[in-house]
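Excluded from the complex is one protein chain; the other protein chains are retained at their positions.
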Amino acid sequence: MTEPEILSAPLVLEFPFSRTTGPVIGAFLTGLREKTVVGMRGADGRVICPAVEYDPETGAPLTELVELSDTGTVTSWTWVSQPRQGQPFARPFAFALVQIDGADTAMAHAVDVADATEMSTGMRVRARWAVEREGLITDIECFEPELAR
Amino acid sequence: MARNERVAVVGVGQTKYAATRGDVSLPGLLREAVFRALDDAGMAMGDIDAVVLGKAPDFFEGLMMPEPYLADALGAVGKPLLRVHTAGSVGGSTAIVAAGLVEARVHRRVLTVGWQMQSCSEAMWALSLPMPFQQQLVAGAGGYFAPFIRAYMQRSEAPDDIGILVALKDRRNALKNPYAHLHEPDISYDSIKESLMLWDPIRYAETCPSSDGAIAMVLTDEAGGDAAARPPAWVHGMAFRSEPVMAVGRDEVSPLAGRQCAADVYAQAGITDPREQLDVVEMYVPFSWYEPMWLENLGFAEVGDGWKLTEKGVTALDGDLPVNPSGGVLSSNPIGASGMIRFGEAALQVRGQAGEHQVDGARLALGHAYGGGAQFFAMWVVGADKP
Amino acid sequence: MRDVAIVSFAQTVHSRRRQDVNEVELIQPVIQEAKERVGLDRHDIGFTCSGSSDYLAGQAFSFVMTLDAVGPWPPISESHVEMDGAWALYEAWVKIQTGAADTALVYGYGKSSPGDLPRVLSRQLDPYYFGPLWLDSVSVAALQARAMIDSGKLTQRQMAETAARSRAAAKANPFAQVKGDFDVEAILAEDCLADPLRRHDCPPVSDGGAAVVLAADDTARRLVERPAWIRGIDHRVDSHNLGARDLTRAPSAALAAHEAGVSGGKVDVAELHAPFTHQEAILRAEIPLDGAEVNPSGGALAANPMMAAGLIRLGEVARRIIDGSADRGVAHATAGHCLQQNLVAVLEGDG
Partner (left out) sequence: MSEIAELPEGLWYQPDVDTSQIPAIAGVEAVRSIRVPARVEYLYTPGRAPTRFLRALAEKRIMGERCPVTGKVYVPPRGVSPVVGLPTEEQVELGHRGTVTTFCVVDIAFTGQVTETPFVSALVLIDGADITLHGLIQGIPPADVRPGMRVEAVWVPDDELSTSFENIRWWRPSGEPDVDPDTIREYL
């Protein structure tokens, strides 16, 4: 049997997903909307940021919110030379793990610098707040070198 | 070979089912069921050896294989974590996989969770994703199943209103189940009859809702069942069966896989006359007419006679074979949980823990789930006594 | 515990794109081959379990259509995990332990080519704190690789050496997708894809699948001269909280290896499911392999069909035991990002 040329067609799966937050994620995202970073004290006393509703190791419910600053330290990073659709910037940027001052864990976000040579583990960064904020992780537009301001 | 380990259900926890559970996060929804099941079992997260999760398609929540994400929330860190997906039957299949871990003596205490958070998207989208080269004709699950219901009506010559009777019974039963999604105190025969005919012969009020919800169960070995604070339910038999979705000779009205699955489970449980021996049934009825259809498929009635049991009130809460005292899928339908809710409600009945919808003296119960194009089946029989 | 063995293994020739076939057409020949190798037909299989993911190709209920490939008529006892086929094998192993079946067919498959895989895999991360950032799988892996380098546990040169060794080994693997002789210096001279990862540190995007037949006790002995007995199998998961984890570790891999009994004897061969070069180093530190030959197939760096690559590790070790070239081997499968979830099995031949 001779095989006809294989067919293909675009398939787009798109939906505006709704996600209820519950009280803890809601508190963290409310904080971002109000330009405040909030962490959570874990079962072992360490401060987890972003705030989580359960301990990452034991699953125990957590309730003690802690206000933190909007500055922190890069604990790991990578360079995105060809950003993908939906990522924080259409121009090259860094993804990084940022340990907010006062927290014992790190959060993932973008760092806006011109090129990879400006990135280093241990560098100090500060949140750049989005102008329009609605209670999303992207209310932090990105982090930027602390000295940039 | 040594006898397999006996499996006991020592804890059942359910969330309140609702169209949108606006008060909890997605992991919080599962945790509500998990902590309630652990409380029921008198256990803590640390007592659990392994976790088995089940739910239907990932597109519902827009999350790809979210189990690693949920590990922390379920206290599963450092433990085995499995994710089962067998379409609508998944809640039942998941419980069976979890029970298998105990039965095979791989683990002693297993937590199993079925869940779906349908408010993240819409069932009509997630269940009928647009496909290139196709014509969109089916319009959701109702459009898929309605022709088979029509074929059943024709074959059995059942009166047109049997579906209405099922919906009325299940929705009224749901009033006695505080966890149920739909609580409609004013529902009546006429209100169902007058509801919109969506997929003729299926009316709106004969259709399952779209729910957020989770159910969790704690399963243990025999020693765990013996030591349980509250009476356990003992697993007497369990099985799943699958057949192709489209095959020449397949009977979509009474699928062979369903008949064979039931026969297997009954044989394991020593049931020769299900109508006499089983005290209560929780069966997967997402559209009202599936009650009489499954009554035949599961051997409770001769072919063509299932509707007579419904019509005579045999399947009512005070009948001699109550079906879906919880209100069933017609009253609560977080798809990935719905099968496990049937299994869990069967366990609650034989434990005497079903609350206001308790069937007096229930000792042996069937939990039933189906999925796909009525091609995947999962069932278990649980009893108050050890097998 | 019953003695359960892998008695047969088959896989596709993995490639970047198999646009000519749909998923059922992709996996059917492999399922047929796995059964025929041991002279079984569909009626001889006691239990069937598969692993796949709807998100890869954008096909809801993908496994429903693919089930046609086993010809499930009359109806069969069957289940499916939305996980790599290695976990389907685990479920089948448990089912055989209950005595409900003496044989099982296990398969896993994935077509990653229809989408942008690193972007698709971003849908597996925390939907509140990661999802809106579309943090792709290569970037996530790069954060882990950087942690390895910063900790002093690994250098980029060692990563390049892993890539070169894997692709050279794959020359002997007719099913591999990326193979050949690569020069470490040349690799190191290349630009980074996701600093510190170069293209060579990353797995290929693959379409493919694999199937395995399990059998117990005398059935296994009857089907093959030298069954690959599963002497231990276990799987564990770590926290999803990447920022709270030590990314240079995979405690769940160490725990699974311990529970599976890896240290109970000499390991001749190990197949580690390490999609990125730095992940092999993490796994080598967590799983006691002594002087074992690691990834003679080339591993996931040579072919990485999602949902099958873990099952293939089990199959590759089993194949070497069945053919007598190894006596005891370790197979590993991973799931999630940054080696979050890990399965380890110990396989042995008789005498």
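Quick notes on this one:
Lettered A, B and C in written order, each chain numbered from 1.
Assume a contact is a pair of C-beta atoms (placed from the backbone, for glycine too) under 8 Å apart; a residue touches a chain by one contact, two chains touch by 3 or more.
Nothing here was measured: the structure is a model prediction, and the numbers come from that model.
Contacts of the undisplayed chain with visible chains (whole complex): A, B, C. Checked against the full complex, the candidates B:Tyr69, B:Trp199 or B:Tyr284 give a single residue touching the omitted chain, namely B:Trp199.
Of B:Thr94, B:Ser128, B:Gln260 or B:Asn297, it is B:Ser128 that touches the chain left out of the display. Not every partner is drawn; the one left out touches chain A at residues 1, 3-24, 26-27, 29-31, 33-36, 38, 53, 61, 63-65, 67, 85-86, 134-136. Although one chain is hidden here, its contacts on chain B can still be listed: residues 13, 16, 22-24, 28, 31-32, 35-36, 39, 62, 124-125, 128, 130-140, 142-143, 146-151, 154-155, 172, 175-179, 183, 185-186, 196-202, 244-253, 355-357. By the touch criterion stated above, the residues of chain C touching the omitted chain are 19-25, 28, 31-32, 42, 55, 57-58, 65, 67-73, 113-116, 119-120, 123, 127-128, 131-132.
Going forward, only the chains that are shown with their structure count from here on.
Taken pairwise by the contact criterion, the protein chains are fully connected, each one touching every other. Among the other chains, B has the CA centre that is most remote from the centre of chain A. Chain A and chain C have Cα centroids lying 30 Å from one another. For the pair chain A and chain B, the distance between mean C-alpha positions equals 38 Å. Centroids built from CA atoms put chain C at 33 Å from chain B. The set of chain B residues touching two or more other chains comprises 25-26, 59, 61-62, 72, 76-77, 126, 129. Contacts with at least two other chains are made by residues 11, 13, 17, 19, 21, 25, 52, 56-57 of chain A. For chain C in complex with chain B, the touching residues are 1-2, 48, 53-55, 58, 60-61, 63-65, 67-68, 71-83, 87, 90-91, 94-95, 97-100, 120-121, 123-128, 234-241, 251-252, 255, 335-337, 340-341. Those residues of chain A that touch chain C in the complex are listed here as 3, 6, 8, 11, 13, 17, 19, 21, 25, 29, 48-50, 52, 56-57, 75-81, 84-88, 95-97, 99, 104-110, 116, 119, 121, 136-138. Partner chain A is touched in their complex by these residues of chain B: 20-28, 31, 45-46, 59, 61-62, 72-77, 119-122, 125-126, 129-133.
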